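The complex is shown incomplete by one protein chain, all other protein chains being positioned as in the whole.
Labels for the chains are A and B, by order of writing; each one numbers its residues from 1.
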Amino acid sequence: MSAGSVPSGYEVSDPGFPTKEENYLTNSKGILSWMFTLDHKRIGMMYLVGVSVAFLVAGLLALGIRLHLLAPDGWLFNQSIFQWLAPEKAPNDIYNQVFTLHGAIMVFLFIIPSVPAALGNFLVPVMLGAKDVAFPRLNLSSFYLWVAGAVFFVMALLASGLDTGWTFYTPYSTTTDSSVILATTGAFILGFSSIFTGLNFIVTINTMRPPGMTWFRMPLFLWATYATSIIQVLATPVLGITLLLLIAERTMHIGIFDPEYNGDPVTFQHFFWFYSHPAVYIMILPAFGIISELISVHSHKRIFGYRFIAYSSIAIALLGFLVWGHHMFTAGMSQMTTIIFSALTFTVSVPSAIKVFNWLATMWKGSISLTTPMMYAISFIFLFTIGGLTGLHLGTLATDQHLHDTYFVVAHFHYVMVGGTLVAFLGGVFHWWPKMVGVMYSELGGRISAVLVFLGFNLTFLPQFVLGSRGMPRRYATYDPEFQSLHAMSTYGALLLGVGLFFALGVLIHSLLRGKRAPANPWGGATLEWNCTSPPPFYNFDRAPVVGDPYEFGDIVWDSVQERYVKIEPKREVVPETPAEQPAHAGGKDE
Amino acid sequence: MSAHENSPEGYDFAHPLPLPLLFGVFLILVLLTIITVAQASFDLGSFDVLIVMAIATIKGLLVAAFFMHLAFDKPFNILCFVSSFVFVGLFIMFTLFDNRATNQDDIPVMDDAVVTAPAETTSAAMTTAGT
């Protein structure tokens, strides 16, 4: 291989384009080969398709909410078509069900599995240099549990809907006529899906690291995934038992949460948020991991403060278990507890801020290429910072009294979940798309989608901060006419956001049809996944990768002849492999 | 940890525990069960729960250490197991703390008839009315 900018004395070590046509997508054919596959890459792709469908459904529901709020007395669900579709339901009931299902589907079916299960499944073993995750069958069953959970949600939707809000708060959830049991069963099953994914990743990262892959040579995405998995394993079972007790409450009236029998609804909230606050970090931590990769690769600069970012992921995962009470400041907790939870809540902002500063420091004086993934990453930093900082208003006891259950909360968590997780997810998809499917997308199209998403998102949710601080309560189907202009802005923003998202989808689909073949390393990344061909072969690496520094870009050069990045290494004799090759073990072997 | 004897295949990671050890642990567990049942017939006041839980914890430790081989296991597995109890502790402590604080009035105290009995009954009335 002759290369334009390879210095003399160096040789190219890069798989280049695949020599044979066989890769994980083509090595076996037919729908059954997908349905019963144990290959983590295929499972990841199935997840990707699944969560995208869930996102589409929940996104359309969100558009429904916004369109209804176009007028003070409601617009969309007042249209005659809805009377014809659901004659027995008042527009406000439809509104309640739509926002509930929007939340429940987004949280349980999309955001929680989005990055870990879709991108994580594809990337974790490849980044690690392993052949597969530790338990491939468990991995597949996790996907089918996700499908089963989705089926239950669809059944709930078709039966009599769900109008409790995604939080299933008692006592309303024990008395409403809507299909709470179907939906909670769905969420229960999805919890197991999530647990299996997390368990698999922890074991994979602990026991499947090849020789040379020490803890501190792992890409930060793996650290983030590891931290996420810890939360999934520790927190999700509590959601499971909570939902099980809720089902028992509805069927047998066990009286633990039901005030009718001297139960305590606030206890339900404790149980629920013990899972659901850490779950917020299940949603955002993997996004942090993606951003760490994206910023470093597209700035072509070593990540700043590797260990701080790695440890802060773990710190967030653990601290996240101590702050759940901030969701209940106005729910009738004791004053002492609210003070403790408020104080603890502020501690979580420290590791989050560490990450943001490290990303900025990484970009500082880097040679930034403003590619599509990088544009998403930069919007992430911007939006997440707003989302994170507004969280402080809500963690403060005094201001929370005013802001609780207003649009301020809605805007805050959408800035974190959409501006954070969704944008990072899109950035990650655009970043690894060439690796996953082996084609390049239109760079211009990708950038336009990033701009549209950024503008649409801000237009949707910035007005909601104003609405909330002026007292507009959340979850209302109608509102005071004085709020109409802000609500209308928000609705138009949602439409623009929708256009941006469909545009992104179009760019990706277009690439499948017309895209150029992707080289092994389109961005100049140094992590292991860029060492295999695009798309990867069935066993991930045709030639065993060399585990090196994941953020050392010095030996990755732009080959101007072939127009792609190649990795160079000094010409040298092949080092004979040591015969006593032992797998790396958990912990302690970082030397 | 028990010594590695190398099998012909080159790896031998099975560490069978000696039978007398297993049986001894079993006997101690049965003995502790008998003790815990027997102590239930003595009124030890508020220490009661503590004693019962202490015995249960000793039993649990025995099961974990020997039956579950935790005493001879990798440190990381021990860490997993212990950390699960740490998080259970966090969960129960916070929730119980808040619950106790908000239901302060409902703690029936039976020592002092003159002062506490009304307090107790009032609170009972309040709880029932409140819910």
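Just so we're on the same page, contacts are C-beta pairs under 8 Å (C-beta built on N, C-alpha and C of every residue); 3 or more make two chains touch, one makes a residue touch a chain.
Simple rule for what comes next: contacts and distances are computed from a predicted model.
Trainee: If you look up the hidden chain in UniProt, what protein name do you find among "Cytochrome oxidase subunit III", "Acetolactate synthase small subunit", "SDR family oxidoreductase" or "sn-glycerol-3-phosphate import ATP-binding protein UgpC"?
Mentor: The record for the missing subunit names the protein "Cytochrome oxidase subunit III".
Trainee: Among A:Thr175, A:Thr214, A:Thr330 or A:Gln401, which residue is in touch with the absent chain?
Mentor: The one listed residue touching the chain not shown is A:Thr214.
Trainee: So one chain is hidden, and I want to know which residue out of A:Leu76, A:Met106 or A:Ala134 touches that hidden chain in the complete assembly.
Mentor: A:Ala134
Trainee: Using the document's contact rule, name the residues of subunit A that touch the chain not shown here.
Mentor: 129-132, 134-136, 138, 195, 199-200, 202-204, 206-208, 210-214, 216-217, 233-238, 240-242, 244-245, 248, 252-256, 258-264, 267, 271, 302, 306-307, 539-542, 544-552, 575, 577, 581-583, 585-586, 590-591
Trainee: Using the document's contact rule, name the residues of subunit B that touch the chain not shown here.
Mentor: Its contact residues with the unshown chain are 7, 9, 11-17, 19, 22-23, 25-26, 29-30, 33, 36-38, 40-41, 43, 48, 52-53, 55-56, 59-60, 63-64, 66-69, 73-74, 76-77, 80-81, 83-85, 87-88, 91-92, 95-96, 99-100, 103, 106-108, 110, 113-114, 117-118, 120-122, 124-126, 128-129, 131.
Just so it is clear, only the chains that are shown with their structure count from here on.
Trainee: Between subunit A and subunit B, tell me the centre distance in angstrom, where each centre is the average of that chain's C-alpha atoms.
Mentor: 37
Trainee: Hey, which residues of subunit B end up touching subunit A in the complex?
Mentor: 74-76, 83-84, 87, 90-91, 94-95, 97-99, 101-103, 127-128, 131
Trainee: For the complex, which residues does subunit A have touching subunit B?
Mentor: Of all residues in subunit A, those touching subunit B are 206, 234, 238, 259-260, 262, 264, 266-267, 270-271, 274, 321-322, 324-325, 332-337, 585-588.
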